[in-house]
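Input: one structure, supplied below.
The complex appears here without one of its protein chains, the remainder shown in place.
As written, the chains take the letters A, B and C, and residue 1 is the first residue of each chain.
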Amino acid sequence: MDFELTDRCKDFQERVGAFMDERIYPAEAIYAEQMREAGDPNFHPPILEELKTEARARGLWNLFHPHKEWGPGLTNAEYAPLAELMGRSPHLAPEAMNSNAPDTGNMEILTLFGTEEHKEKWLRPLLDGKIRSAFAMTEPAVASSDATNIETRIERDGDEYVINGRKWWTSNALHRNCKVLIVMGKTDPDGPRHAQQSMLVVPIDTAGVTIVRGLPVFGYWDREGHAEIVFEDVRVPTSALLAGEGEGFAISQARLGPGRIHHCMRSIGMAERALELLCQRSLSRVTFGQPVADNANIRDWIAEARIELEMIRLLTMKTAWLMDTVGNRHARVEIAAIKVAAPQVALKIIDRAIQVHGGAGVSDDFPLANFYAHQRTLRLADGPDEVHKRTIAQRELRRWETPVTREAVDGTRAAALVS
Amino acid sequence: MDFELTDRCKDFQERVGAFMDERIYPAEAIYAEQMREAGDPNFHPPILEELKTEARARGLWNLFHPHKEWGPGLTNAEYAPLAELMGRSPHLAPEAMNSNAPDTGNMEILTLFGTEEHKEKWLRPLLDGKIRSAFAMTEPAVASSDATNIETRIERDGDEYVINGRKWWTSNALHRNCKVLIVMGKTDPDGPRHAQQSMLVVPIDTAGVTIVRGLPVFGYWDREGHAEIVFEDVRVPTSALLAGEGEGFAISQARLGPGRIHHCMRSIGMAERALELLCQRSLSRVTFGQPVADNANIRDWIAEARIELEMIRLLTMKTAWLMDTVGNRHARVEIAAIKVAAPQVALKIIDRAIQVHGGAGVSDDFPLANFYAHQRTLRLADGPDEVHKRTIAQRELRRWETPVTREAVDGTRAAALVS
Amino acid sequence: MDFELTDRCKDFQERVGAFMDERIYPAEAIYAEQMREAGDPNFHPPILEELKTEARARGLWNLFHPHKEWGPGLTNAEYAPLAELMGRSPHLAPEAMNSNAPDTGNMEILTLFGTEEHKEKWLRPLLDGKIRSAFAMTEPAVASSDATNIETRIERDGDEYVINGRKWWTSNALHRNCKVLIVMGKTDPDGPRHAQQSMLVVPIDTAGVTIVRGLPVFGYWDREGHAEIVFEDVRVPTSALLAGEGEGFAISQARLGPGRIHHCMRSIGMAERALELLCQRSLSRVTFGQPVADNANIRDWIAEARIELEMIRLLTMKTAWLMDTVGNRHARVEIAAIKVAAPQVALKIIDRAIQVHGGAGVSDDFPLANFYAHQRTLRLADGPDEVHKRTIAQRELRRWETPVTREAVDGTRAAALVS
Partner (left out) sequence: MDFELTDRCKDFQERVGAFMDERIYPAEAIYAEQMREAGDPNFHPPILEELKTEARARGLWNLFHPHKEWGPGLTNAEYAPLAELMGRSPHLAPEAMNSNAPDTGNMEILTLFGTEEHKEKWLRPLLDGKIRSAFAMTEPAVASSDATNIETRIERDGDEYVINGRKWWTSNALHRNCKVLIVMGKTDPDGPRHAQQSMLVVPIDTAGVTIVRGLPVFGYWDREGHAEIVFEDVRVPTSALLAGEGEGFAISQARLGPGRIHHCMRSIGMAERALELLCQRSLSRVTFGQPVADNANIRDWIAEARIELEMIRLLTMKTAWLMDTVGNRHARVEIAAIKVAAPQVALKIIDRAIQVHGGAGVSDDFPLANFYAHQRTLRLADGPDEVHKRTIAQRELRRWETPVTREAVDGTRAAALVS
């Protein structure tokens, strides 16, 4: 049992911290100004490219990628404190260091399941930060939290696959640099539940791909965009297939582990920043003759924030360590646990920081309302809390299901069906 | 003890309900479309004027105004169920029936404290729905939850008052029809704490009044706007004074009672609509082989929503009844109580409705995210929860402070100061 | 809409209040002393009989009974504020005024469904406070929250019924004066779900009735006792039947409405007393140089307590009013609502009062720990919260179930069964 970070990790932590202090935080106002001037929520502001150049020059690039070939090859546990720092400035830092969702997940999929052609055409420019990508899974017509509900059809026609369906919440698809979509659909709708789906790599400019609209999040029109996309007789060569037919569900599971933990790491960073703002504001404002920080209710909020942050950070670290040591599959329950807990801890802290800021807290003079919208959405993205809790409870109950209780239960169910 | 609504109230309830069903709800899509087309968040869409005309024709006008002269002269308890209905479509219904904040509060102030000139020039067109108004109290530089912090200066110079200061969260000031501001500032900064403030009626186009910017709320740019306004040597005649010098704090207290309870009534309506949406969505979506509504956790949410809604509605009704029978002043604790409780009940229900809607819930395809932003802001508007709880606790403790405990307490305090 | 209590109610409120102040509170220490001296948790202390005599002399007797013949004939809404007062001293006041559970419910059942013989033999002495009674429904072997699970068998044998089964949580059965049990069992285990049960009036000294043991509640051995009872070939004449065979479930439903609301009324009284104690203690104790009451977190607790108490009292009053005006059956959802909400409000307040009292709070120097145990148990007695929420949600969802959603749902269920 050793809670010390590795030296390599501490070195990167210091360097990322310095980059945040020297370049990222000062760039936030510039970013806001460039976006405001552009008057286009999907504008790609020049400051971002400057930051990318600088980050790469500092060796702070592709920090997320576990493979040495493509970056420093950090473990998940080493990456966690870095992603946390990035989360403190979520609109700039992750993209500046080429470690932003959903590209990270897509890069991992392409690394693991892509053909040489995929790697050459899409993975390399993604790792170079030249293009961006999106992941088209969720559908408006069905409850996508149950992945087997997905209705998009992929039909083989000679050397081609033909895609028909409607997706939404395809994040990043409105990014100016987005060039490629990874699309999930059913090749075998009547097959076994988890073998119906397949995944294709689809250039965004393929004929039949129509971006219908972007979706706002609590009034925010995110720069990268959350798109509703119609696929109408979209044809791609069979070489667009990732892994094999029927492997889509398995790939999505492989993809979601790292994606989810990265989100949680950033959530912790956002919550830390919110707590800082809460403390600073409460020290600087005075009501009824004393600083707001001198009220015991505010102090309770601060203490609870610190306690919960330490707890969720440790659980996230342990989950990362499990992924590193026993593999993503065996960290499934822990990944589900942090996916539920991290946004909730963050939301509670951000909400209280908003409360201490008064009207300023819900405006954009502070990043709090935006953080809130972001974290609230995370309770839905990659599956709602309830689906993850279901997973955790199932595993827990399985420890106690004896053949006897199982039989009793099944007997009851059978009886219930009849009555 | 009789929980039956009056016949007059039930009659209005039916008529407002019919208006909502026949005109307001169908108008929501038209409104959204007209706003989208305009591409200007402060656009005044034609549909609104149509609805106003129709509401007036139906006798559904100035329902909030307790004075018979200006409307039907309903009591607060009779108005409550009507305001609740309006709250179900907060961007259309209150304005359509000329019963929207902050105009209602301003109309009450002008009725109670305005001169004949004020009434002729501002109250009448407000009651006619011809113009709109705003209330400039909160300031960016100080914690305005403690009203004695306010720094805007009002100085007498001959027949004029000269105003200097900076306000923000002046809601409605960006409304196309907004013509007048009620401004609070200090005429006697060294006077007794609650006699330093005065209130002036200031035409929005007076020289020296500069609207610096609008403020977003969780990414939403409300049509009526929340303005930051600079007052620089703004001169108004002394006749602009409401009541008398030093009466500002007292007027603001008088204003806030009805304003707060109206907010709460609408909160209940919003929460009811969110609960409806939650039920409908959970019945129509299927996961893991059963409708979402068949899950016991969702059923718990529904039951808790119903319980909490009934409770907060009753407390709001009782508060209205107290205001009607013993006066706003003696309902002070109850007003503070609903101001804390109603938005919290609403937020919990809306949040759970969002969760059941998945990604759709945080978008604008449903009104839920917007309701959430609105209600979250209400936990700050007109004083943060903590200030209202302070009021309630003080009153409660006073019942138990004996001379003995008082003395002990004061002794302790004195000792603490010395040490 | 009128929140004023009736004059008759206010008169009784004053008289019960005076009785509490003059006799009940001063008797608490005497009661504790007599119980301690006796060294027997089921001892019947003389002070109780004195209080009963006094209460009867003051006309404060059978206040709960809606029928004029047996008491003042108060409505539920009139009784509510009186039961609340009684709840402030739960071990003395309800029994002193002959209005304690489970006797009140049993007296109602006997009034409504008893034969003349039952009334003469059991109801009259109960109304006179000469004997006590118990209600044997819950069983240790099955989840009794689903009443159809009950396994006790009642078989007809000539002119007799023969009872076999095991009950527990038969409260009051260890009371020194307990003479009669009302027993629920199945006369027709294969009949329709809600027509299998019947109810019998069984003298506690009938051969075959064995009280196996008493059950503690959080370490407390309540004076009235919670018994586990075995019925082994217990024979009673067929005249012991209440109403008719198969009417047991219906009677239990009729019984539970008033019983549940009475519990809630007393919960409010207990919570009010806890809040008083919290305020007093926080004013009298000093930490870090100021009275505990001066800390904003404690003030938040006080304010939240006041808010929640007002809300739950109003919902309880409205429920009582509904029972009075449209009948218990049509108040079913509201009864379920307060049954869930009242103990939760009370528990939160009591818990915080304990916290402010420190070690004294969990001891018996204050009534708080005992109140807590009592209220915690109430979340299970007469059905756990979850069963009541289920009822409320079902009713709420029924409003939105269209034939279309119903069919979709049933289709899904059918499909789920097959897969």
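Methods note: contacts are C-beta pairs under 8 Å (C-beta built on N, C-alpha and C of every residue); 3 or more make two chains touch, one makes a residue touch a chain.
This structure is a prediction, so every number in the text was calculated from the model and none was measured.
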Could you tell which one of A:166, A:179, A:299 or A:348 touches the chain left off the display? A:299
Touch with the omitted chain, as defined above, among A:77, A:241, A:254 or A:268: A:77
Out of C:15, C:124, C:179 or C:285, which is the one that touches the chain we can't see? C:285
What does the interface between chain A and the hidden chain look like in terms of residue numbers? 1-6, 9, 77, 275-276, 279-280, 282-284, 286, 289-291, 293-294, 296, 298-300, 302-307, 310-312, 314-315, 317-318, 321-322, 333-334, 336-337, 340-341, 386, 388-394, 396-397, 399-401, 405, 408-409, 412-413, 415-416, 419
What residue numbers in chain C mark contact with the hidden partner chain? 138, 140, 142-146, 149, 168-169, 215-221, 226, 285-288, 292, 295, 297, 351, 354-355, 358-365, 369-370, 372-373, 376-377, 379-381, 384-387, 390
Residues of chain B touching the missing chain are 295-300, 417
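Rule of thumb we're sticking to: only the chains that are shown with their structure count from here on.
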Could you label the chain A-chain C interface same or different, taking same to mean over half of its residue numbers are used by both chains? same
Most central chain, judged by mean Cα position vs. mean of all protein Cα atoms, is B
Approximate Å spacing (C-alpha centroids) for the pair chain A, chain B: 37
Whole-Å distance, chain B centre to chain C centre, using C-alpha means? 41
Can you work out the whole-Å distance between the CA centroids of chain A and chain C? 50
Two or more other chains in contact with one residue: find those residues in chain C. 296, 298-300
